[in-house]
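Omission of a single protein chain aside, the complex is shown with its protein chains in their original locations.
Order as written gives the chain letters A, B and C; numbering starts at 1 within each chain.
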Amino acid sequence: MISVQEQDFNQQVEYERLRCQSSIGAIVTFTGLVRDINDGHTVSDLSLEHYPGMTEKCLVDIVEKAKVRWNIIASTVIHRVGHLTINDQIVFVGIASQHRGDAFAACEFIMDYLKTEAPFWKKETMEGGETKWVDARESDQKTLSKWAL
Amino acid sequence: MISVQEQDFNQQVEYERLRCQSSIGAIVTFTGLVRDINDGHTVSDLSLEHYPGMTEKCLVDIVEKAKVRWNIIASTVIHRVGHLTINDQIVFVGIASQHRGDAFAACEFIMDYLKTEAPFWKKETMEGGETKWVDARESDQKTLSKWAL
Amino acid sequence: MITVLFFAKLSEQLGVRSLQVEWRQAQDTDQLFQYLTEYKAEWAVTLTSQPCLKAVNQAMVNNNIALKEGDEVAFFPPVTGG
Partner (left out) sequence: MITVLFFAKLSEQLGVRSLQVEWRQAQDTDQLFQYLTEYKAEWAVTLTSQPCLKAVNQAMVNNNIALKEGDEVAFFPPVTGG
């Protein structure tokens, strides 16, 4: 399941959706939250823009790449867009597999690629009301090297 | 939070407990479930024995080791003992961190060490009613090599 | 016509979210980019002073590629989702 949505999501609902088959031995979930501090300044809230159409294609493509490499029984990727505030949920990636190694690797792989390839952009509102587009992190690009074949 | 318990746990409750601070940017959870098939035979249910006292010490120790290596804001390890049936939850490991890399690594590290060091033993009841102590997997030992310093 | 889209900071700086360019002005992505840098006085600086990624028909491309009538080309800053 892949979804780009404004509304919040529920951890339990997504978890139970993944726990759908008796052959599943491992479920790994990642949830990204809005932090109060980013790059040393205090953030009051966040607005997320995306490229409708391309975003969904890109997420489908990343999940397909993961399925080629690991044994995945069920997967969910949810990414929110629009206005978010501190501690809000931004993104959910959940993977159900027979064994834990597959679930951990696939979940982290999807997050790493989502971070560098999926067309989302964050704009922060800082404490004083000033806004700032978030800069891409070089470290996110470097992280990809661990998935090199 | 570390707990060895007979009763089931709730994903949402554990997730919300980890989502306790506005500096948290990433929560990774692992849940282990009872699979219907193990090593090629059909399992109908499972009984989990442990070494009371040592189990808790061992889990505390593994979490402490993880805290030395990664930035962890909050952590939870729950392991069930007693009688379990197919699709039941066995174990939960949840890690809350500022950044995703720490949360993924710490969560997988804790599971890998728990699998090889924590004194739990599984006994399966197979379809015909026959029981069988689960054999340790050599692959679980090998997995540890990725955490070598 | 080629549909050109801008996102995020780039769209804000250019003051435009989308525009149409005639295909004869933009037969490949390099030509289109060149055309855009000359579209308005300040666009050259905005488009060349920062990293700018591009996607053709919603797939990221790194090198110059040929365009055909009806293609959708997007320019945007490095992504920051997740």
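The definition used in the following text is that contacts are C-beta pairs under 8 Å (C-beta built on N, C-alpha and C of every residue); 3 or more make two chains touch, one makes a residue touch a chain.
Quick caveat: nothing in here was measured; it's all calculated off a predicted structure.
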| item | value |
| --- | --- |
| Shown chains touched by the chain that is not drawn here | B |
| From B:V43, B:A105 or B:A118, residue that would touch the chain that is not displayed | B:A118 |
| Touching residue (missing chain; options B:L18, B:L48 or B:C107) | B:L48 |
| Absent-chain interface as seen on subunit B, which is shown | 32, 48-51, 53-54, 57-58, 79, 90-91, 111, 114-123, 133-136 |
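Here, only the chains that are shown with their structure count from here on.
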| item | value |
| --- | --- |
| Chain occupying the middle, per Cα centroid | A |
| Between subunit A and subunit C, centroid-to-centroid distance (C-alpha), Å | 26 |
| Approximate Å spacing (C-alpha centroids) for the pair subunit B, subunit C | 49 |
| CA centroid of subunit A to CA centroid of subunit B, Å | 23 |
| Where subunit B touches two or more other chains, by residue | 100 |
| Touching two or more other chains - residues of subunit C | 82 |
